[in-house]
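For reference, the structure I am asking about is given below.
For this view, one protein chain was removed and the others were kept in their places.
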Amino acid sequence: MKNRLRVLRAEREWSQADLALRLEVSRQSVNAIETGKFDPSLPLAFKLARLFETTIEAIFTDEN
Amino acid sequence: MERKIDNSALGRYKKRMLALMVVLALVSQLVFWEYIHNHPTGVLAYMLAVLPALSFIGIMVTYGLYIAELKDEFVRTVVKTSLLWSIVATLSVTTLWGFLELLANAPHLQPLLVLPIFGIFLGITTALVNRRYE
Partner (left out) sequence: MYCSIKNPAERRYVIRMWVSAALCVLFSTVAALVFRLGHPHGVLAYLVAVLPALPIMGALVYTGVYLGEEKDEFQRNLLVQSLLGGTGGILAATTAWGYMEDFAHAPHADLIWVYPLFWAFAGISYGLVRLRYR
């Protein structure tokens, strides 16, 4: 699923590893989500939204 | 590429359990080879035969518990995908070889080899699945 994670990360100058640490997942997970190859579960999506102080819809683009 | 290790206390406990089971498997295998050459028969033989098998089953159970309690959902997905394609490959090999044995008198494949074959395929599929997501 397309998303703005890279932009949001850049705004805070976080590397993928930084984000992974804050989310308590592996860097590989962050990369897979960011490149749209893996969709996070709802709990993880909410965690992302809380972390970036925004909504899930603001991060992820539902292509339908 | 960094290794994806679950470094929580739970992860470490599981890994130690796994190491313990491996040691147990090796030990019971050795004990087994030592004593079985005296050829006990009947029920006792079956019971002794089951011991190393139980160790390997213990290893699998430990691994299963470890997967089930993995926090990282992506790593869990990778592991599940690898396991599934490994069993596809392993079952293909056993079925193929089974028919070759049955019909074309191919040399016998020991059932004991199924687990190591699965293990080899698991290594291959894990590498391939990781590559797909990189």
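Just so it is clear, A and B label the chains in written order, and each chain counts residues from 1 on its own.
In the analysis below, a residue touches a chain if its C-beta (ideal position, glycine included) is under 8 Å from a C-beta of that chain, and two chains touch if they have at least 3 such contacts.
In this text, all values refer to a predicted model and were calculated from it rather than measured experimentally.
**Q** The chain left out touches which of the shown chains?
**A** Output: missing chain touches B.
**Q** At which residues does chain B meet the chain that is not included here?
**A** Within chain B, the residues touching the omitted chain are 32, 36, 45-46, 48-50, 52-53, 56-57, 60-61, 64, 80, 83-85, 87-88, 91-92, 94-104, 106, 108-115, 118.
Everything that follows uses one rule, which is that only the chains that are shown with their structure count from here on.
**Q** If you average the CA atoms of chain A and of chain B, how many Å lie between those two points?
**A** 35
**Q** Show which residues of chain B lie in contact with chain A when the two form their complex.
**A** By the definition above, chain B touches chain A via 2, 4, 71-75, 77-78, 130, 132-134.
**Q** Which residues, counting only chain A, touch chain B once they are in their complex?
**A** Chain A reaches chain B through residues 24-29, 31-33, 37-38, 40-41, 44.
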